[in-house]
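Only a single protein chain was left out; the remaining protein chains are all shown in position.
Let's turn to subunit A:
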Amino acid sequence: MAHWVAGLALLLTLGASTIARAQERELPVSEVAPGIFVHGGVTALMTRENDGGIANIGFVVGDSAVAVIDSGGSVREGRQLLAAIKRHTDKPIRYVINTHAHPDHSFGNAAFVKDGTSFVGHKRLPRALTARGQFYLDGFRRTMGDALIDEVRIIAPTVLVEDTLKLDLGGRTLALKAWPAAHSDNDLTVLDERTSTLFAGDLVFLNHIPVVDGSLKGWLRALDALAAIPAQRVVPGHGAVSEWPAALADERRYLETLAADVRALVASGKPITAAAERAAASERPRWQLFDDYNARNATAAFSELEWE
């Protein structure tokens, strides 16, 4: 009896997931410029309930091919993005570009594995995936559950960007740039030259508190070079599609405040725990998820700036 019930349950489960895959719902996307489609992630932590869909992800349609820019926070979200792409175009997906290693931008990669599709990333992306992949799988299993995490594969890029690289989608060129350590040590930006739309990955945050997982000093240094990019609009890693470079103002203020506060704590001989409690506290009302990330930003910043 027990076996029979378990068997039936298994059949039902398999059946349900097969149907779900065949009829994967489409991720809502908006066309922010001709041929540029963006899905806005929710400002939240990755959970079972939101399918890990917290980052902005999108795709660019050229005359002969499509490029996906970030694959989402789960294979389920990746499949839903794929379904959205199929509805808008029948051109092949030639590139999947990961703006960096974080799971909300890359856990959906497995949905796009196919002959003729190349994964593209910063030259340091493979190393970051190597060092962090298993930890991310274990950690997000806790908050996202087995069903979403079991099918995630860590897929390293085969096309690496050393400095800059241009990708041709047919009558449409994407200019990729690999950055020195800033938000992470493997940040990549993508500029669509035709519409002057910049996919900034997590080098740009709006609304969602910026997260420092590379180098605070490097990020501050990158801001001027970012601002000089001739774009009209930015698709940030988190937050609304916005005018460029005005979109950088809030992030710059936060990062500068964080650096100034942490430097003052280091100078006065305070321990690292004081940074978690006090640094950038004035920024608290201005950001969502402040309590989830500010203490860790301050901790990371302290361990970096104490070497100055």
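Keep in mind that, in the parts below, a residue touches a chain if its C-beta (ideal position, glycine included) is under 8 Å from a C-beta of that chain, and two chains touch if they have at least 3 such contacts; residues count from 1.
Simple rule for what comes next: contacts and distances are computed from a predicted model.
Novice: Between "Ig-like SoxY domain-containing protein", "LacI family transcriptional regulator", "Beta-ketoacyl synthase, N-terminal domain" or "Phosphate-binding protein", which matches the UniProt record of the unshown chain?
Specialist: Answer from the UniProt record of the missing subunit chain: "Ig-like SoxY domain-containing protein".
Novice: Any idea which of A:110, A:165 or A:295 touches the chain not displayed?
Specialist: A:295
Novice: In the complete assembly, which of A:24, A:51, A:70 or A:104 touches the absent chain?
Specialist: Touching the chain that is not displayed is residue A:104.
Novice: Looking beyond the chains shown, say which of A:66, A:81 or A:181 touches the absent one.
Specialist: Hidden-chain contact among the options goes to A:181.
Novice: From the list A:132, A:253 or A:278, which touches the chain that is not on show?
Specialist: A:132
Novice: Among A:32, A:110, A:160 or A:272, choose the residue that contacts the chain missing from this document, as touch is defined above.
Specialist: A:272
Novice: Residues of subunit A in contact with the chain that isn't shown?
Specialist: Residue positions of subunit A that touch the missing chain: 6, 9-10, 13, 45-46, 102-104, 124, 126-139, 142-143, 145-146, 154, 156, 181, 184-185, 211, 213-215, 218, 269, 271-273, 276, 292-293, 295-296, 299-300, 303-304, 306-307.
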